[in-house]
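Have a look at this one.
On to chain A.
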Amino acid sequence: MGLIELAAAKALASSAVFLFITLLMMASAKRISTCIVLFSIQSAIMAAEILAIAYASKSIEAYAVASLVITVKVIAIPWLLFRIIKSLKASQDVAASTTGAQSVFIMAGLILLSFFAVAPYAKTLRLDEDLLAAAIALLLAGAFLMISRKKALMQVIGLLVLENGIFVAVLATTYSMPLVIEIGIFFDLLMGVFLMGLFVFRIRDTFEHLDVSKLRRLRG
Partner candidate 1 sequence: MMQIAFNSFLAALLMIPAITLLCRRDSRVRALPSWLLLLTLLAGTIVAGFSFWRGGRLALDLSWVTPFPFALTVDRLSAFFLLLICVVGAPVVLFSTAYVERHYSPTKADWLWVLLPLFLLSMVLVVIASTAFAFLFGWELMTLFSAALILIDGDSERRRHNIFIYLMMMHASAAAVIASFFLFLPNASTLDFTSMRAAVAAMPMGLRSAIFLMSFVGFGTKAGIVPFHLWLPKAHPIAPSPVSALMSAVMLKTAIYGFVRFTFDFLGGGPAWWGYLVLLAGAVTGLLGILYALTEHDMKRLLAYSSVENIGIIYLGLGAALVLMANNSPAWATAALVAALLHALNHSLFKSLLFLGAGAISEATHTVDIEFMGGLLKRMKITGIVFLIGCCSIIGLPLLNGFVSEWVILRAFIAGSELTSLSCAILLPLMAGVLALIGGIAVAVFAKLYGVAFLGRPRSLQAEEATEVATAMQVAMALLAASCVIIGILPGIVLNPLTALASDLMHTAALPEAALSIAHTLPWVAVCIAVLIIVIAGFRRITRITATWACGLPALNGRMQYSSAAFSKPLRTVFSRVYEADRTVDVHYAQQPYFAKSITYRSVRTTSFEKSLYRPAVDMIVSLATRLRKLQTGNMQVYLLYIFLALVALLLWMRFA
Partner candidate 2 sequence: MNLAINLIQALLLIAIAPLVSGVIARMKARIQNRHGASLWRPYADLLKLFRKQDLIPNTASVLFRFAPTILFAATAAAAAFVPMLHPAALFGVSGDIILLVYLLAIGRFFLMLGAMDGGSSFGGLGASREALVSALAEAPLLLALISVAILSHTVSLSGIVLTTVQQGPLHLSAVYAFALGALVLIAIAETGRIPVDNPSTHLELTMIHEAMVLEYSGPSLALIEWASAIKLTLIMAMLAGIFAPWGMATSASIAALLLAPLALIFKLTVLAVSIAVIESSIAKLRIYLIPDFLGMASALAILAVAFTALMR
């Protein structure tokens, strides 16, 4: 067993932990830009995993997917978000509705919950347990961020985290889905973020603020 295999195996084994760390940091982050950076790190970790898998299972598709992840999630989307931030010239605060400490604790709780949740399946499916857990954790974390952060951009980031979660789930299957589908999903994602960016601008223009919790004209 060569060194690289070892590295790959290590990467796979420990990547979940890295993901959790990014999540906790996101929970405690105060500035949007921090979250964006964390997001791209998160994506990078995923890319690393995929590369590892690709190397392990020698599948070209996996390499393609990895490159996609790097281009779209690690580079394109963060860049797009930074552009938006710059041109918005709005304050960088994430406007959390929970204090940092609370957020971190909740996040930790969600991570534990996810382990509890996947337990039954991991057994039956002979899956890498902590990856699946990480997937769920990312899902929950994304939802949590969207619910607890009032800034429109944070919603976007939360959504991205959430989708990362789904993506990790795909990884957990250790089989890659048909390439077309993957590409389609990525494309959709990109479009989605782009659109949301568009709406962020519109919101800024029509409401002079970006606090989505203040968008409450339509109710009942």
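Please note the rule applied: a residue touches a chain if its C-beta (ideal position, glycine included) is under 8 Å from a C-beta of that chain, and two chains touch if they have at least 3 such contacts; residues count from 1.
The set was built so that all candidates are chains of the complex that A comes from, given by their letters.
Nothing here was measured: the structure is a model prediction, and the numbers come from that model.
A.B. asks: All of these sit in the same complex as chain A, but only one touches it there. Which of 1 or 2 is it?
C.D. replies: Here, the candidate touching chain A is 1.
A.B. asks: Per the contact definition, I'd like the list of chain A residues that touch candidate 1 in the complex.
C.D. replies: 97, 117, 143, 146-148, 150, 155, 212-213, 215-220
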